[in-house]
Each structure stands twice: as structure tokens, then as C-alpha cells.
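One structure below.
Here the complex is missing one protein chain, while the rest keep their positions.
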Amino acid sequence: MDGAHDLGGKQGFGPIVREQNEPPFHEPWEGRVHGMNLASDVGPAFRWSIERMGAIEYLTTSYYEHWLASMERNGVESGAFTQEELDAAAAGVAAGEPVPVRVDAETVATALRRLSPHDEAGFEAPPPRFSLGDRVTVARRASPGHSRCPAYLRGAPGVIESVHAPRPILDVYETEGGRIVPQAWYTVGFRSTDLWDDPGPAHEVFVDLWETHLEG
Amino acid sequence: MDGAHDLGGKQGFGPIVREQNEPPFHEPWEGRVHGMNLASDVGPAFRWSIERMGAIEYLTTSYYEHWLASMERNGVESGAFTQEELDAAAAGVAAGEPVPVRVDAETVATALRRLSPHDEAGFEAPPPRFSLGDRVTVARRASPGHSRCPAYLRGAPGVIESVHAPRPILDVYETEGGRIVPQAWYTVGFRSTDLWDDPGPAHEVFVDLWETHLEG
Amino acid sequence: MSGSHHHRRPQTPQELRTAALETVLIERGLVSTDAIDAVVDRFENEIGPRNGARMVARAWVDPAYRERLLADGAAAAAEFGYGGMEGEQIRCVENTPEMHNVVVCTLCSCYPWPILGIPPVWYKSPPYRSRVVREPRAVLAEFGLELPDGTELRVWDSSADLRYIVLPMRPEGTDGMSEDELAGLVTRDCMIGVAVPRAGAVAA
Partner (left out) sequence: MSGSHHHRRPQTPQELRTAALETVLIERGLVSTDAIDAVVDRFENEIGPRNGARMVARAWVDPAYRERLLADGAAAAAEFGYGGMEGEQIRCVENTPEMHNVVVCTLCSCYPWPILGIPPVWYKSPPYRSRVVREPRAVLAEFGLELPDGTELRVWDSSADLRYIVLPMRPEGTDGMSEDELAGLVTRDCMIGVAVPRAGAVAA
């Protein structure tokens, strides 16, 4: 989708603001959100739920506010919980009820396994259409759903730099309730001069794209 | 430029909010800004100055705040007045000094002439490259300056629907201090299905583009 | 002269900036108080969608005017004395039983001032500008306008120096009405293309 999250090449966002000695989490609630997200599974549309926040809301809220909005929406849409449960909990919290405590060694173990090296399943898919060095063009048309193809590349000419083993295309996975469609994907190289008509020295941009995003 | 003003096809802006019996100006200051802009000439970069406001500021301020920001910047950049004069006037106003009054029949007459039918100068330019019915492709690369070519068309195929007599291309006029480069321009028709991969019935979009924006 | 600016001390940030800008422009001799007043007066009292509505009604009752309007909108406006900034070139696009037209400016808010006046806030705002080129049927439905299945839909994005006005279809049941009465049915929204005239309606 053509959302405010698709920032590559956009102008008017000003200077980069840095912070010295930044902690992992600036507030305890940020850590809770991070921990809840990694230690649970509330649905397949994590990123797409962020992208549907609303453009101005997205641009004027923080990273972990994006996560919070995503988990709330994703969880309701996937059926992990209901909006009514969320509203009731919010009312309880506002009235001073403490967050319940649940201790469960298995949930801990699962979460920590995710944070350690682990083998990943392989995926079967049709053989890749493109080979190293092939010239390709990025698909021009925007889809209404989640896409891992940044808008600044639409219609641009590039060259296949690497061919990767099949992985489920996230465009489908996020938008269609977790449907797994394995597909070849590629690292594609672009010349900045093919993307923008800007002055100054050129550079190269490398982007990982699934076969869906590319035309021969 | 790839600014937040370039809204065509973008998603996440929510429902259209309408107002019954809307007045031309909601506050007196809006009328003053409108009147000042039409009755004066503070520089050639009116729209480009709006586009350079900053993406989040643009999206979170009103139409006449855009005009105000544009006149302030455009006037300083063109040399019509200085930032120091503006700052001094702001300090005076804040301290309670009244806005000075100047009465001038000639300025009134010029302003009202602009608001009445008047003949426009013609422009000489090379003969148009494209003719009625020609298939064209919109240039894919974004320029860093002002552009009258909306981003949603970049790289898209279209058909010439009308050929118009030359006019100065605004991309150059706004970005290069009022430089006049007359050029043929066209109304170009596009199928929505060539622009977006959305479900639902198709429609057509017609956009006025200068020759610079088109490839054969 | 409305002169309301003379009577209230600027308070909001917008009022303060406006007053500062006006001060500088006056001091520099780039504008005069009465010129600003005159422009405001024109837009508050003369220039507005009633102008376009008169042209539409004329086109409904006078086939020769309709042809001139479709051939050169600015010349047809000048017949009524309408014209000037943001209306030097006007194209009128005509609705038919097979074809509906709607107008937008996705990049800014281009609009045919001399015949429609100041655009409404929604026309200038991100939701309309972003959506109507991409999902015009959904936008029209939000305005209460459901097009019959199979109606072709054209969106005109005023990206250059040409301004657009929609010539709507004359509604059924208006045979006995005068040109003035017909003009009373033509709202601003009909001429943008987000509505169509209704015989029973009265234009705002």
C-alpha cells in the first residue's frame, strides 16, 4: 500500500536527530511491548497493521507506539482477542486494577528459543525466473496491501546481484492471514541515477525483492 | 520533489470531512493572507515554498497556514523583504503595534484587474513532439525541485488526449527564480488499472503534463 | 471593505504572523491595505459558485452557449464577465448518461476561482486529494452519489494551468423552470463532480 511508512527517497523530514548513550528502551512500557511481541503470537499482519495506522498518526508517533497499535489491531483482526476484551482491560487498568501475573516456564523457554540460533524450515518453490546479472524492471503498479517493494523503485531498471533460496513472500503472508507462498527472491542493484534526477555523485542501492516485484 | 504535498493515490488519510455552509474565509486572517497574496508579488516560488515546509508540518497545518509559510519564505528568498524585517515586524505586532495602513488606488486597480477576464501573452516554443492519440510514458525519475508531474504517474503508460499551446513549464519557473521556458503541454489519459493493482471497476485519470514529463 | 482586521488585536500565532507579513508588505510598498480589502470583498461577495451555476443553467437552456462552453470555458465565462486568476484557461467536461466526471488537484488545490470561488476545505485536504484519483467510486459514495453500474468515470487532475468545471446533466422534472430557477439547482459540488443536481434541491 501507498502508506506514510514507505519513506525511501521522500523529502521534507529534516535532519537526523541522534541521542548519546541511548538505552534499549526509553521507558519501561517500551520494554513490555517489545517483550509481549516477541513472547507471543497475536497474528500474521504485524507490519501491515502498522501501515494501516493512518498516515499522520504514523508520522507523529514513536516506534513502540507503532508496535502497540499493531498488536492491538492484529490481535483483534486475527481473533487472538476481541476489542471488547481490550476495552474492558483498559477500563480496569484505568480504575487501578493491577496487570495479572502469570508464570509459565514453557512460554519463557519458547521466547528464549526465538532469541537463540535455530534452524529454519526450507521452502519449496518453482525455480527462479532470473539469474545473476539479469536486467530486470521493478513492477510499476502499487498493490493495495502490504508490500515489501518500496515505492521509490517502481518501474526502475536494476540488475540481479544475488539469487536466494525460496522464502514465503511477505506481501501475501501479511495481507492474507498468514498464507505461505514460497517464492524465489533476489538482491537487486540499482544506480541512483536511474531512480532520481538529483545533482551530485551517483551511488548504488541494493534491495531484496521477491519475484512478484520484478519483470523481465 | 518527493514531498508530502504529492498526495495522489496515497493511502491512510481517512474519510473526507465536510462542512455545511462553509464561508470563503473561516477567520479574518485567512482573508488577509488571500488578499495579500493576490494583491502583491513576493516571488516566483509560491508552490515550491509550500512544498518545502516539511512533510509533517505540511500535513498538520491548514491551507492558509501553507500560504502564510509560502509567502514568508518566498518573499525572503526572492529578496522582496528580509527575515530581519519580518522578525522586527513580528516583534512589533506582538508588542501591540498596529499594522500600518497604506491606501493606493493603483494597487487596488492592479489587483482587481487580476480578478477580471484579461488577455494572456502567447508563448513561442518548439513544435509539440506528440500528437493526439500518441502513446506516451511518463518520466520515471523524480526531480529534486518543484514538479507538476504527480508521483503516482511516474513510469506509467498513457495516451495524449489534447495538445495545448505552449506555456512556461512551472517546474522551471518555480525552482529557477521565475525563468520562463515555454513548452508544449498535453492532457494525458491513463487507465487506473495501469496505475494501481486494486480490485473493483476501472476508471480513467486525465492529467495535464508538460513535454518534459513525457517520453515517447 | 470588511476591515475586520483593524478591530481585533492579533492573538493566535496565525494572526500574529499575518499581521507581521502585512506590516512588512505595506512598509515595502508591495501591497496596500485597500487592495487587500478589495480582494477579500470580491471573494466574500461576488466570486463564488453562483457564477458557475449561471453558466451551467445557460448551457442547459441554450445549445449554442453549451457548445461555446465546451469549446472554451474561459471565453464562455467571460460572456458573463467572469474571469481572471486561476481561470485564465477553463475546460468544461460534460456528464452524460454514460460518463461521469470529477475534478481534483492532487498536488495542491487548483480550482477555477472566477466561477467557483474559494474551494471548500475538503477539496484542499489530504483525504480528498489522495483518494479521488485512486478510488473515485468510494469517494463519490461518501458524498452520497452512487453511479449506475457501467457508468464510465473520469477523474481530472488539474496539474498545470488549466482549470476544470463539470457540466452536470439537467435533472428530470425541470421542464418548466426558468434559467434562474435552474441555476438554483446547481451546487458547487455538482460542478466539482461529487454530486449531481436534483430537481427538488436548492443550491447552497
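For clarity, chains are labelled A, B and C in written order, and residue numbers in each chain start from 1.
As a working rule, a residue touches a chain if its C-beta (ideal position, glycine included) is under 8 Å from a C-beta of that chain, and two chains touch if they have at least 3 such contacts.
Note that the coordinates shown come from a computational prediction; the quantities given were computed from them, not determined experimentally.
Of A:Val33, A:Met53 or A:Ile160, it is A:Val33 that touches the chain left out of the display. Those residues of chain A that touch the chain absent from the view are 5-11, 13-29, 31-36, 38-42, 47, 50, 59, 62-65, 68, 71-72, 75, 80-81, 85-86, 89-90, 92-94, 96-105, 107-108, 110-118, 120, 148-150, 152, 164, 167, 170, 185, 187, 192, 195-196, 198, 200-201, 203-210.
Following the convention adopted for this analysis, only the chains that are shown with their structure count from here on.
Distance from each chain's C-alpha mean to the overall C-alpha mean is smallest for B. On a Cα centroid basis, the chain most remote from chain C in this structure is A.
For this structure, the chains sharing the highest number of C-beta contacts are B-C. Averaging C-alpha coordinates per chain places the centre of chain B 17 Å away from that of chain C.
Chain C has its Cα centroid 42 Å from the Cα centroid of chain A. Shared interface positions of chain C, i.e. residues touching 2 or more other chains, are given as 126. Those residues of chain A in touch with two or more other chains are numbered 55-56.
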